[in-house]
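Removed from the display is one protein chain of the complex; every other protein chain stays in position.
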Amino acid sequence: MINPIQHWRLTKNRYQLEGTQCMSCSKIYYPNMFLCTCGSRDFSPKKLIGKGKIVSFTEVFTSSRAFENMVPYCLALIELEQGPIILTQMADVHIQELFIGQPVRAVFRRYCTDGPDGLIYYGIKFVPDFINY
Amino acid sequence: MTVGIIGYGAYIPKYRLKAEEIAQAWSQDYAKIMASLGVHEKAVALYDEDSITIAVQATQHALARANVALDLLGALYMGSESHPYAVKPSATIVGTALGCSRNYLAADMEFACKGATAALQAAYGLIASNMVSYALAIGADVAQAAPGDMLEYSAAAGGAAFILGNQQDQILAVIEKTLSISSDTPDFWRRSLQQYPEHLGRFTGEPAYFAHIYQATEKILSENSLRAQDFDFVVFHQPNGKFPVQAAKKLGFSSNQIEPGLLCPYIGNSYSATALLGLTAVLDQAEPNQKILLISYGSGSGSDAFIITTTNLLKKRQDVTRTTRAYVNHKEYVSYLRYRQMYASREGGKP
Partner (left out) sequence: MNIAVIGASCTPYGEWWDKSLRDLLAQAQLTALDDAGLMPKDIQEIFVANMCAGQLSTQVNLGAMAADILGIHVPSTRIEGACASGALAVRAGIAAIESGRAEVVMVSGVEKMTDVDHTRVTESLMSATDYETEGFVGATFPALFALVTRAYMHTYNLTREQLAWVSVKNHKHGALNPSAHFRKEISVQDVLKSSMVADPLTLLDCSPMSDGAASIILSTPDFAKKINKHDVKIIASTQACDTLALSHREKITQFYATQYAGQQAYKQAGITPRDVNLVEVHDAFSMAEIIALEDLGFFDRGTAGHEIAQGKTNLNNTLTVNASGGLKAKGHPIGASGIGQIVELVQQLRTQCGARQVHNAKIGLAHSMGGLGATVAVHILTNKE
């Protein structure tokens, strides 16, 4: 169950792709971390650049109630330029267009709602990167 | 003080619905429809886009062109007639998505198809009065039309964003003058709890669209001692592909002046964004020191007129990010059924 207050807490992570960076060794995590692999507990928020490459992908045909009206949709594991790997939905794309290693970029989209009178949950999805402008 | 556009951006969703598809779905006469509306295809949003997501994407392009730090934005206005919430401001969701801190003024605007030019005027006023240094005005819509209604052929999705400022070394286009005409005209409306708008057919033409557009145009031209020929470009609001061409002809503008900003035949009428997408398309190709006349129209009714002059700085920022044309050309067709399915998915859904 997705809930509005949980979503509010995670707004910066979900809307702005904000992760966290270790103040000792500069390693970047998404969405957050308590204890770095280097041993430090000092972190600072770090807004991530929404560009990366596809590590793996799939297309989902059966889902939870929140998403069952939107199947099929594509999911991908994406390695961001700055290091962390994130799990996200791919937008505006059919699975046939995807490939491992594909450059992708972030877009702001709607994920789901809490029904017709509930909150709307926005977030970041990814699309194949523009080849040129 | 000079106030102008320091950044602008367009966003049009990828999906297109052909007029031919709609005509087939409703067993209507495609040739007759084309003759009266002149819209070949329109841009539609599927289930994961709405006015807010469109506004964010358009603004990201505006920020790319403006090259101004986000925390300098003092105000954010968003005009739409499809704000996702009846109560909960789109403007602050957009602001948060962009990464704004809490230090800004935000409000939603609505005036049918001209909520965003109203936003532009409000932004202009805040800067001209020195209340803020930079302000953002956005128009974005995912327009709704009842199944089988003529409006289905034109009601479309799109967004345009403008960052305004007063620094000479940043202004890409100066907003020289602006004025408005306002009235109470029952051409097109939507009651708060209704899904789809109502309109009065032929009444939406002469006493509504044309009357206000003509009045606003004539007023701004006469008050500034200008004539149609003095402009390089004219952009009117585009409820379909025919009305703006008719208006241009009546007011003495040539097809060369109106063509660059006439996108409706290929992307439809994205309501609050329509006139502004015409403006972004013009800005994408304008040369320095060219004059643009922008006349918006919002049902209910009113018209906002703007005289805009491009500067030497515009050329360098045009191709910094995706152009309006690139968005018009980046498309994938969907069936009428999928369009209707996805509309339901966006609004329905269960937890």
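To keep things simple, chains are lettered A and B as they appear, and every chain counts its residues starting from 1.
Rule of thumb we're sticking to: a residue touches a chain if its C-beta (ideal position, glycine included) is under 8 Å from a C-beta of that chain, and two chains touch if they have at least 3 such contacts.
These numbers come from a predicted model, not from an experiment.
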Neighbouring shown chains of the undisplayed chain, as defined at the top: A
Footprint left on chain A by the chain that the document does not show: 1-2, 6, 10, 14, 30-31, 55-68, 70, 72-73, 75-77, 84-89, 95, 100, 111-112, 121, 123
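Note that only the chains that are shown with their structure count from here on.
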Centre distance in Å when chain A and chain B are each reduced to the mean of their C-alpha atoms: 30
Residue ranges of chain A touching chain B (in the complex, touch as defined): 1-2, 11, 15-16, 47, 65-66, 68-70, 89, 91-92, 107-116, 118, 120, 122, 125, 130, 133
Residues of chain B touching chain A in the complex: 14-15, 47-50, 52-53, 56-57, 84-85, 93, 96-99, 319-323, 326, 332, 344-351
